[in-house]
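Heads up: the structure comes next, in structure tokens.
One chain of protein is taken out of this complex; the other chains stay put.
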Amino acid sequence: MREEIIMAGFGGQGIMLMGKLLAFAGMKEGYEVSWLPSYGPEMRGGTANCTVIISTEKIASPLSYRPDTLIAMNYPSLHKFLSRVKKNGSIYYNSSLIQNKVDAEDKNLNEIPVNELAADIGNDKVGNMVILGSYLAKRRFISLDAVKESLKEIISEKWQDLIELNKRALEKGAEYINKIRP
Amino acid sequence: MREEIIMAGFGGQGIMLMGKLLAFAGMKEGYEVSWLPSYGPEMRGGTANCTVIISTEKIASPLSYRPDTLIAMNYPSLHKFLSRVKKNGSIYYNSSLIQNKVDAEDKNLNEIPVNELAADIGNDKVGNMVILGSYLAKRRFISLDAVKESLKEIISEKWQDLIELNKRALEKGAEYINKIRP
Amino acid sequence: MESEKIVINKERCKACEICICFCPEHLLELSGEINGKGYHPVMISDQSKCTGCGICALVCPDLVMTVYKTC
Amino acid sequence: MESEKIVINKERCKACEICICFCPEHLLELSGEINGKGYHPVMISDQSKCTGCGICALVCPDLVMTVYKTC
Amino acid sequence: MEKRLMKGNEAIAEAAIRAGCRYFFGYPITPQNEIPEYMALHLPQYGGVFLQAESEVSAINMVYGAAGAGARVMTSSSSPGISLKMEGISYIAAAELPCVIVNMMRGGPGLGGIQPSQADYFQAVKGGGHGDYHMTVLAPASVQEAFDLTMEAFEIADYYRNPVMILGDGVIGQMMEGVVLREPVKLEELKEKEWATDGAVNREPNIINSLFLDAVKLEEHNLKLKAKYDLMREREARAELYKMDDAEYAVVAYGTSARISRSAVDEARKKGIRVGLIRPVSLFPFPEKIIRSTIAKTRTYLVVEMSLGQMIEDLKLALNGKRPVCFYGRTGGILPLVDEILESIELMRRGEGIEADCCLS
Amino acid sequence: MEKRLMKGNEAIAEAAIRAGCRYFFGYPITPQNEIPEYMALHLPQYGGVFLQAESEVSAINMVYGAAGAGARVMTSSSSPGISLKMEGISYIAAAELPCVIVNMMRGGPGLGGIQPSQADYFQAVKGGGHGDYHMTVLAPASVQEAFDLTMEAFEIADYYRNPVMILGDGVIGQMMEGVVLREPVKLEELKEKEWATDGAVNREPNIINSLFLDAVKLEEHNLKLKAKYDLMREREARAELYKMDDAEYAVVAYGTSARISRSAVDEARKKGIRVGLIRPVSLFPFPEKIIRSTIAKTRTYLVVEMSLGQMIEDLKLALNGKRPVCFYGRTGGILPLVDEILESIELMRRGEGIEADCCLS
Amino acid sequence: MKLTAAYPESLTGKEFHYCPGCTHGLIHRLIAEVIDELEIREKTIGVAPVGCAVLAYEYFNLDMQEASHGRAPAVATGIKRVHPDRVVFTYQGDGDLASIGTAEIIHAANRGEKISVFFINNAVYGMTGGQMAPTTLTGQRTTTSPLGRSVESSGYPLKISELLSILEGSVFIARVSVHNPAHIMKAKRAVKTSFQYQLDGKGFSLVEFLSTCPTNWGMKPVEALRFAGEEMTKYFPPGTYKEVE
Partner (left out) sequence: MKLTAAYPESLTGKEFHYCPGCTHGLIHRLIAEVIDELEIREKTIGVAPVGCAVLAYEYFNLDMQEASHGRAPAVATGIKRVHPDRVVFTYQGDGDLASIGTAEIIHAANRGEKISVFFINNAVYGMTGGQMAPTTLTGQRTTTSPLGRSVESSGYPLKISELLSILEGSVFIARVSVHNPAHIMKAKRAVKTSFQYQLDGKGFSLVEFLSTCPTNWGMKPVEALRFAGEEMTKYFPPGTYKEVE
């Protein structure tokens, strides 16, 4: 098994954390993992993205030119990476911010109204966990529980009180996708 | 023709100037010339030396490992370079400061009581010109006049009034050697 | 148009709220719109109350406002 | 030896004349000798007049003098 | 042992601490800031000192002082900052002081960019500073290796009394992977440095110095250094060979470009091309012998670098004309893609791109 | 034309002035002090500016500013001081600014000594600074050539918008020889620099810059620089061949060691050895083609350097294994002697010292 | 209808890349306005730093040079010596000017180099992500002073205006703040005075701006202005430190 994921969005949307969390959980589950961020000043205000690879084999290139999955939290990110997603690959995108119709018939599209779902549980900062929850619920190669368990290792000490909220967001995203595609 | 000369002495004895003067006069007379100083902090208080090469041919190495001539203004210099002078080469040395017997039967030794001769003309700073005068009078491939002519180009502006004194010193050295070896 | 004292270039606004804080007439607020940068740009609630004092333009780090004043 | 107040290490002397200038008793002068460095080292003209004040040693940059003083 | 998910930069910092490094002097620059930041947070817990120097020049000279005082000490920077350290590095090598210097290369020349690059190879291995000297240069290709090589770097530095450079790039520094951490060294077991300046108690003074005004002495000193470098050439050269057993073709790459090349080699193998990967782990000493040992079977070599071609010279020198060498490079912060390398491999097999230095570019 | 007896350093300074250089920024260091001192005395007479900078780092950045402002400008230093300029040089090359930089090499590494050396060859030609860049590097072997090459250096610098280094050593700088001075260039005839920052009057602003945050743009910029370097390789490579017409053996040396080698070649010829001298005048670009043109007749090459062996790598790359190369080097400020080189030539003829990198040392 | 605030000609019009509420943009504008008012745009050459303002050359509508980190005063010296009749300024952050570029700024000031230096003191390395600067306040947390700046290890924040004032080559040194309209107006006057000194051929001048870095201070922009006005000014009092007749 080998899964290459690109996650992308605005600077403040918690993209990096989402990637680290997935990589960490993957590692704990015994996979080989790598996480590679875009970095530097263009991150500020601009877009941020990272590449996560989860594999049963040793990972050679930590880059992904043709990812299996794209998680796009805003329109510029979707636009930037859409065409690179491999044939029959999956796209999870934040339909709260992406109103345009997404054109990609050879790919699996998953619309997640991230901001609405996050607002539902009372905090619009946890959109990253919502979409990750949806992704995990559908792909299932890492259990939602493993990811929840990993939260305390990845979230910095001063935000530990937000763990419960993040767990709820993961669940929210999972529920949402399970509901629409049972 | 090719003549390699090493000139050496204490820091304040005007070694460098003597070498430059010879090289300059040589150049004016149409020879190829090179002048190479020892340099750096060890010059201060310590010994100074330079290598002058005068040649009818283009000069390859500006260094002289086996000089034709050594002009030694003090004992340490004589000691340092004596053995390098080529067989049948010439040595001009300042017998005012070098009282030890000089041992070099395969070389032409010229004792010049430089300090005394300089004192005679009233200035013990012109010892360099005295010994150069002796050297030129004996070797003759550059005329004493050419060297005298060159003085004004080599001596820095603020010392121009010393030119006459230097000329006399050159003559003094020449006379001295002509007298003892006519 | 006679009453328009300040012109807001919404696309430049980064919603830092500095002008909001300094407008002596408390006329400025963030709008509900989202601009190309993803910010809710500033809007003026009531042009007619604007004195054209220019403070909003003076404090704005991103040259969002242009201010006209009746002489 | 009782009267020897200063000992001059001739080989270290560079004939800078600083001690000569500062000796309150004007006892120091350059000698006619030449040392290994080529300098005429300082000599004391009259040890008996030396007060052992130590000024020559204090001002000498090259640690030429050692001074003894009768307590 | 426990596995941690770490950035390359963090792994290097943690490895240094576990290797007994208690002093870090550095100056911020992207993409290596996690190293000083990690040190700032953790060194004080070990009674160590993190000091943000006023510049890279000051930082390398603080390293000089601390290394001369007997400490295990590290500094890190990225390309322009490393250029500023050149005089200091030459001094450190000349004074035979052990220390570890990290360069997380970014796109150059000049201010350039902050994306990953490998264009400081020459500077690292040929001596960007003045005079005949060499650093030992190690090039990790994974976070685990960044950790392991950093721990070893301190041993090598102390053993040879020589600066060791960890040469990475933005990808190595920023990437997170799982790392198995090794046990920390026991400080009390480290060999005493009798030459260090820590106060001349009951012994002659120790002098840390690189000045030899007498040219004869300076030449002797240079020959002493050379003997040390020759010993390193003998004993410290390393490379990883991947699928080279039957390889008719070889890709030669280090660090990040080796990781990508490895994928390309796998792809090419799928297409039936007998190609392998030679990954120099030590760049100085360059693993010449290991490379020469492959020429019996290998017909052509393809160098892949994130530069306009620097390591290619060392490869050519190692092969000395016995085999053709081609090149694929991207520069300025662009990473070569697996497909591009694959294409170069195919060109190499077709015998194209051999006359010129570059297959593509 | 009148012939003057001048030191190499003075000849370089005078040549710069005659080439229209009116700005000099430098910092004292032996053995090149005659250059700043000459400039301090003479530049004001031409309405120019001599400024002693607070350091080599500042000096090279003043050069950057002045070059960017459109002036012909020079700086000079020696080994440790040049190391400090590495970041600045990388910036100048990246921003494509013309200027002339003199390095009168002394013994290294570290503080080393002040006697002549050639151990900064790698630094000069491979890029001691970060990133893929090159200076044009010219190596005079006489005072006349120091003068001539310096005058040319300003033309090359302006033509390619690239820094040019004059690489000499203590002998070249301190030696006096006769020099025929060329006529000064006419300042009013120099080509206008439309790209310079001198005030944006009736035009778009000019920007002097080396930052390209977008990696694609930075790669483009690097490829633009590479094209320039390739053009230099095509057009600026030079070497002097001496007695090479029938040479079975060749000594390859530059600068001071070439002067000494020339004497050794003459001596060897007297002994009936058919040996010649190849003297690279440009070190970057290295005169590869000229050297390759000699292999038809020449069997073995002997590199002589005042270093532990640096240019030898470029020679080997040029020959690419087609001919054996041996080496004789002295380092730390020691000059090779004619006799020693002669001995190496004889060893070469007997086929000894070919396996190893060094004949002697 | 009179226009009280229009887009200055000395800015290109390009949108700043600065974070929301960062006062770098404001300071750019003040400088540009003064250049417009003095009508010196065509004779002014600016030097951009390495720091968040590294792209200043894209914003100022003037001839510009991008200097290496900390060396802007040396670069400006090179330019000014070649073109003594042009107006040359540098724009530098506190890492750039007060840390790596210490020697360059001290010596440019001491030589009385006839340039204007705009020194943006935001008490932190903005561009590289919030490391400690020489001007970071005592106790202030940054990524390289995670427990707060310690005087024991790092000393007190460096007061550049005070330091440069005692050098004989400096003719005008002022510290200003931009945390409210009144201070912004004073800041602009200081910029004008600085250029005026240069136009009069007098010597080195520097204006130190207390500036905000909401991103790395972890504050909202308005909060950051308050911090600048209340906390920074305590240790770095605004005022004219030197004004030579």
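Chains here go by letter, A, B, C, D, E, F and G, matching the order in which they are written, and residues are numbered from 1 within each.
Basically, a contact is a pair of C-beta atoms (placed from the backbone, for glycine too) under 8 Å apart; a residue touches a chain by one contact, two chains touch by 3 or more.
Just so we're clear, the structure is a prediction, and the values are computed from it rather than from any experiment.
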Worksheet, complete the sentence: Where G:24, G:69, G:107 or G:192 are the choices, the one touching the absent chain is G:107
Worksheet entry | Missing-partner contacts on chain E, residue numbers | 23, 25, 49, 51, 53-55, 57-59, 61-71, 73, 87-88, 91, 95, 197-202, 205-211, 213
Worksheet item: Residues on chain F that touch the omitted chain in the whole complex?
Response: 27-30, 33, 36-37, 40-41, 44, 49-52, 54-56, 80, 110-111
Worksheet item: Mind pulling the chain D residues that touch the left-out chain?
Response: 11-12, 14-18, 21-22, 39, 52, 54-55, 57-63, 65-71
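Please note the rule applied: only the chains that are shown with their structure count from here on.
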Worksheet, complete the sentence: Shared touch partners for chain A + chain D come out as none
Worksheet item: Counting shared numbers against all numbers at the contact of chain E and chain F, is it over half, same, or under half, different?
Response: same
Practice prompt. Looking only at C-beta pairs in contact, point me to the busier pair out of B-F and F-G.
Written response: F-G
Item to complete: Tell me, please, which chain's centre (mean of its C-alpha atoms) is farthest from the centre of chain E?
Response: D
Practice prompt. Quick one: report the Å distance separating chain C from chain E, using the average Cα coordinate of each chain.
Written response: 54
Discussion item. Centroid from C-alpha atoms only, then distance chain B to chain E, rounded to Å. What do you get?
Written reply: 55
Practice prompt. Name the residues of chain G that each touch 2 or more other chains.
Written response: 19-20, 54, 66, 68, 127
Discussion item. Multi-chain contacts only, two chains or more: what residues does chain C have there?
Written reply: 14
